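Beneath this line is the structure, given in structure tokens, with notes to follow.
Left out: one protein chain. Kept in place: all the others.
Now for subunit A:
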Amino acid sequence: MGAGHGHTLHFHGHSAVHRAPAHLKIVALVAFMVVVVATPREWFAAYAGFLVVLLGVVALSRVPPTYLLKRMVVEVPFVLFALLLPFVAHGERVEVLGVSVSGPGLLAAWALLAKGTLGVLASLTLAATTEPQALLRGLERLRLPSLLVQIMGFMIRYLEVVTTELQRMRVARESRGFSARNPRHWPVLARSMGSLFIRSYERGERVHLAMLSRGYTGTMPR
């Protein structure tokens, strides 16, 4: 568990970025991303500008850069794909460090890397400076349909319950001498996932009963 309360992405703090209203932060993130995605890939200086702005916000939030850096590993699959692009893409070849690569591929890889990294870093900054509950309230203030906000709230609440359940199932499997080492074991994993799904579904029904028992009529009180 990351920082006492909140979740593993949240970094407890009291900076101006932490205190800013959640809905403004969400709008800022979306606006930032739209601008980043819409910027032509050849405008290298603009990307440098975006990075400076973003790093400025990070510095203001006093979230340690290493904290964010460690969580940026989610980007790795995209990085791998981006690194492949120059080799597999068509178009005129150019020499980079003595290796012949595709020119358009190289540019596409750069765009993917730059936009992806800016996006991930910006989202992580939002997550690190905003409690999940505040995020939900922010989305609500932005008039996101209340049903969607409720579903997200339940997801946050039960993520840990479901992952612990998954852990317990894994421990139980391994205690009976099973470990998934090759694809022949995958059917067992699939059945585990199936039973996890059914358990979660049944839990959903029990939660619904508990909600009805306390007078739930279809809208969340606020």
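Side notes on the structure shown:
Convention: a contact is a pair of C-beta atoms (placed from the backbone, for glycine too) under 8 Å apart; a residue touches a chain by one contact, two chains touch by 3 or more; residues count from 1.
Rule of thumb we're sticking to: contacts and distances are computed from a predicted model.
The subunit not displayed here is recorded in UniProt as "ABC transporter ATP-binding protein", chosen from "Formate hydrogenlyase", "Phosphoribosylformylglycinamidine synthase subunit PurS", "ABC transporter ATP-binding protein" or "Acetaldehyde dehydrogenase". Touch with the chain omitted from the figure is made, among A:Arg19, A:Arg143 or A:Arg214, by A:Arg214. Considering the whole complex, the residue from A:Val17, A:Val58, A:Leu85 or A:Leu136 that touches the absent chain is A:Leu136. By the touch definition given at the top, subunit A reaches the unshown chain through residues 1, 5-6, 132-133, 136, 153-154, 156-158, 160-161, 203, 206-207, 209-217, 221-222.
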